[in-house]
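Heads up, the thing below is written out as structure tokens.
All protein chains but one are shown in place.
A, B and C label the chains in the order they appear, each numbered from 1.
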Amino acid sequence: MPGNSFGQLFRITTAGESHGPGNVVIIDGVPPGLELSEDDLLPDLARRRPGQSRITTQRREADAPRILSGVFEGRTTGTSIAILIESHDQRPRDYSAIKDAYRPGHADYSFDAKYGFRDYRGGGRSSARETNVRVAAGAVAKKLLAEAHGVRIVGYVDRVGDVVARVDDPAAVTLDQVEASIVRCPDPEAADRMIALIEKLRAERDSIGGAATIVASGVPAGWGEPVFDKLKADLAKALFSLPAVLGVEYGAGFGVVAARGSENNDAFISRDGRILTASNRHGGMLGGISTGMPIVLRCAVKPTSSLPREQPTVTRDGRPTTIVTKGRHDPCLVPRFVPMAEAMVAITLADHMLRQRAQVGSA
Amino acid sequence: MPGNSFGQLFRITTAGESHGPGNVVIIDGVPPGLELSEDDLLPDLARRRPGQSRITTQRREADAPRILSGVFEGRTTGTSIAILIESHDQRPRDYSAIKDAYRPGHADYSFDAKYGFRDYRGGGRSSARETNVRVAAGAVAKKLLAEAHGVRIVGYVDRVGDVVARVDDPAAVTLDQVEASIVRCPDPEAADRMIALIEKLRAERDSIGGAATIVASGVPAGWGEPVFDKLKADLAKALFSLPAVLGVEYGAGFGVVAARGSENNDAFISRDGRILTASNRHGGMLGGISTGMPIVLRCAVKPTSSLPREQPTVTRDGRPTTIVTKGRHDPCLVPRFVPMAEAMVAITLADHMLRQRAQVGSA
Amino acid sequence: MPGNSFGQLFRITTAGESHGPGNVVIIDGVPPGLELSEDDLLPDLARRRPGQSRITTQRREADAPRILSGVFEGRTTGTSIAILIESHDQRPRDYSAIKDAYRPGHADYSFDAKYGFRDYRGGGRSSARETNVRVAAGAVAKKLLAEAHGVRIVGYVDRVGDVVARVDDPAAVTLDQVEASIVRCPDPEAADRMIALIEKLRAERDSIGGAATIVASGVPAGWGEPVFDKLKADLAKALFSLPAVLGVEYGAGFGVVAARGSENNDAFISRDGRILTASNRHGGMLGGISTGMPIVLRCAVKPTSSLPREQPTVTRDGRPTTIVTKGRHDPCLVPRFVPMAEAMVAITLADHMLRQRAQVGSA
Partner (left out) sequence: MPGNSFGQLFRITTAGESHGPGNVVIIDGVPPGLELSEDDLLPDLARRRPGQSRITTQRREADAPRILSGVFEGRTTGTSIAILIESHDQRPRDYSAIKDAYRPGHADYSFDAKYGFRDYRGGGRSSARETNVRVAAGAVAKKLLAEAHGVRIVGYVDRVGDVVARVDDPAAVTLDQVEASIVRCPDPEAADRMIALIEKLRAERDSIGGAATIVASGVPAGWGEPVFDKLKADLAKALFSLPAVLGVEYGAGFGVVAARGSENNDAFISRDGRILTASNRHGGMLGGISTGMPIVLRCAVKPTSSLPREQPTVTRDGRPTTIVTKGRHDPCLVPRFVPMAEAMVAITLADHMLRQRAQVGSA
């Protein structure tokens, strides 16, 4: 299985580059009978789209998805679903500046080292453009999870630079609260400061890092596999497969390094006939298998590597040079990262839902 | 592919529980002609073994591996290699205390929720016992990587509780420096304080978290796949598949959330005809593909959940109770985590080495 | 891995139905640097196309492939290649006759039993329409195999009904000989009789079975895996995945049931420093691994199930009825089966070429 597929049973396979004619995803394994149309894909695609607000890149992508197969009379048939998002902005540009020099922080050099040559137009396959079809597939996964188990996946920006959002209960954050600000932070006061910071950085021709929290509520206890395909392992792979992610943590996360066992263990309790934990430092999984508590995870997203300022680098043959990345780029990646991360979480959970159903027959 | 296999081309499949007759790994895809015997497996198994020092559990495991197949006249044949580690300590014990109550921080409840019942003897399949065969397989992967490319994988403890090691250059740490202390910290002064802290916690019937850094040097540029099987994604999956890991980060890691792009980008430079980066905040991978710089990653490991003190919990039918975990447990998991993490890194890299060779023909 | 993908390293994933907007294949794992354009796909697509001659269905499919990704400046980049074949003939038709009744010999009933409902337009996903993108992917595999190893894959019709072709040496048959007749039989005299037989059957509103032989020459010794992924096993899976195949045999095939070992064993000989076998009853593989002799296999293809005459059947709720399959169908499937089978053989061999390269480093 080469690297353009993800998942075992709910499985996506993608193709497409930054400046090619279009991006495609084939989704395999979707149960039959799910109501589905292009309209189901539009909201999350709009949340991912460039040009959606003044703090994102002003580049425009049409992002109109077309379902080519696997749906008949408005319902999934159980056969593979292909979704095509064609690109309409393919005017020739001048790539001479990046053709022979390596943009710092980008995959230009590593692609050249791997393949011997590369599609240098806008990063080719390494561009975040490919995430549009992941978000489309994620919308299908979200719908399946919601209908089968009432699973709800909501992500938000919890930090930009030094601005930290105050969120008392990550599992209580709603999509409306998130979408109330263009920076996707549910703490309105922090959101304003994040936006101001991002605008300042843009003015300074610089960029800034940030972090996002993703919460999946309603996941039944029992999803995930004991050893290699622990749910935390597959979710981490899903999230680290997104561009710019440098760290992933669950529940108490890196905070556990200084914690004692006596304070870190979440006590099991019983409430209304259901077994829960009194706290959720474990982040919703124990032994890599869901406990029924909300799955709470957090991703560190690096500052945009493309900067509209001179940066030192080398050419393909090793000569020192400088490079200025033109084009329009997000000064902070996290607001648009949120729907991408939600999509990957949804796809991973849908896969494990089917895996549990296969082996145990419930789920 | 159910969850007891890892890797695409260098692929391991494991079986075995905490208190069963033995653990087995089948390693598939090893190139023919590699010299291999049980002796190659012993050093890392000794580093993983319980009872190796006064700060680990005093439980004894024999851990004598037996290669059952795939090696002929001292060399790998190219066919599947089975390694069996039998357990010799299978005396019946009294599990009544944990049979019907859920140990906090353990997988007891999530296994019950998943399968409907569980092997309650010492955690069954969720026990860290299963990592012995991962370490054996990791030794094979390390040998393959070293012979093919001179890749060297060294891990160390960089933090226990509030004690932080001072390491100027993670990529310069040697195995000897690590093994010089029983806590596997290459900073001798910090090592002493870590040991003292661990002994204090044990005396207090408590446990403590920590962090480990793993470095892979000598990995050529070009390993990893562009989209889902990014090297950082597969490594993260590998590491999160180990017990007790709550966070993984690469290079600057969570530090990027407050960084500007202008300071976070590592400049490309040329030295002795090789293209490098002047700094290594990216952690050795860009676009998920290795750059030739050392791969540097860090794992947060939670404090041991098993505590020799009363902890509140519930029974299988939801009644409140308390539980005291008897048996002998590590008060800090990180020292023995190091060889497990090195093994998983080695297995992941060996897999990507073969993947690169398959598609591009070099590697 | 759900059922819409094939191959481990050279891997195809497909989507699309008989009467949907289009068919898509994503090819993953193609080595970088292979020259490729749509023109490379056209010859085999023309050989598969309906309406190509008077003995095939007169239905028209445009079959114009569009490469959406994975090719830059005329060469493959190493990233996933998407090929789209849009359908332009989607006028609404009257499906009432087949909507509620099961066509004998078709997958109508088994799809209903599997999924609970089905896309009844022309068979949906069970239609042979989906093979157009397999043939496109097969053209890529053929090109890769030819350039890397000079592998040549040629198939032909060796039997239609009672008409048996006389072919002295299957491995000597050329594409030109095959394409010299519309029935794809290299024995001109048999070809004429086959064509006459097919036309007679069409006039009688009936159909007829047949058999095709496929030969792959130039495959180096050493491809295939020892146990489950024997080359003969993967090739058989590839061929049985095509519609209408009821039997597959290699070399002496079913003839071995009455053979003695002393006459069935092919003696090894040495010629020009190469080890060969004096005869090729083994069909080019021993122990499931290629021997360097031509791979020779044969497929039994059933007569077309769709017949323009009344056939007894039942409705979805079990009531007896009759059905007449309208539309335009091939009275004999084998001539158009040949390029489909060649494609599947090529895809399987390309996969095993990369597998051998991954593990052993040559190939």
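What we mean here is this: a contact is a pair of C-beta atoms (placed from the backbone, for glycine too) under 8 Å apart; a residue touches a chain by one contact, two chains touch by 3 or more.
Everything numeric here is computed off the predicted structure, so don't read it as measured data.
Enquirer: Out of C:I85, C:A252 or C:A343, which is the one that touches the chain we can't see?
Expert: C:A252
Enquirer: Which candidate, C:L68, C:I214 or C:V301, sits in contact with the chain we can't see?
Expert: Answer from the full complex: C:V301 touches the omitted chain.
Enquirer: Among C:L42, C:A97, C:A196 or C:V314, which residue is in contact with the omitted chain in the full complex?
Expert: Among C:L42, C:A97, C:A196 or C:V314, only C:V314 touches the chain that is not shown.
Enquirer: Can you work out which residue in C:L84, C:V151, C:A191 or C:A236 touches the chain that's missing from view?
Expert: Once the missing chain is taken into account, the touching residue is C:A236.
Enquirer: Touching the hidden chain in the full complex, which residues of chain B are there? Just list them.
Expert: Against the left-out chain, chain B lists 1-5, 8-9, 11, 13-17, 20-24, 26, 28-29, 32-33, 66, 68-70, 72, 75, 77-82, 84, 114-119, 121, 124-125.
Enquirer: Pick out the residues on chain C that sit against the missing chain.
Expert: 1-6, 8, 14, 102, 104-107, 109-111, 113-116, 125-126, 130, 159-162, 201, 206-211, 220-230, 232-241, 243, 245-262, 264-270, 273, 275, 277, 282-283, 285-292, 300-307, 309, 311-314, 318-320, 355-356, 359-360
Enquirer: Using the document's contact rule, name the residues of chain A that touch the chain not shown here.
Expert: Residues touching the hidden chain, for chain A, are 1, 8-9, 29-32, 78-80, 226-227, 354-355, 357-361.
Keep in mind that, in the parts below, only the chains that are shown with their structure count from here on.
Enquirer: Among the chains in this structure, which pair is joined by the largest number of C-beta pairs in contact?
Expert: Top of the contact-pair ranking: A-B.
Enquirer: Same or different, please, for the chain B to chain C contact, judged on whether over half of the interface numbers appear on both copies.
Expert: same
Enquirer: On a C-alpha centroid basis, what's the spacing between chain A and chain C, in Å?
Expert: 39
Enquirer: Hey, how far is the Cα centre of chain A from the one of chain B, in Å?
Expert: Those two chain centres are 26 Å apart.
Enquirer: Give me the residues of chain C that touch two or more other chains.
Expert: Chain C, residues with two or more chain partners: 1, 8-9, 29, 32, 78-80.
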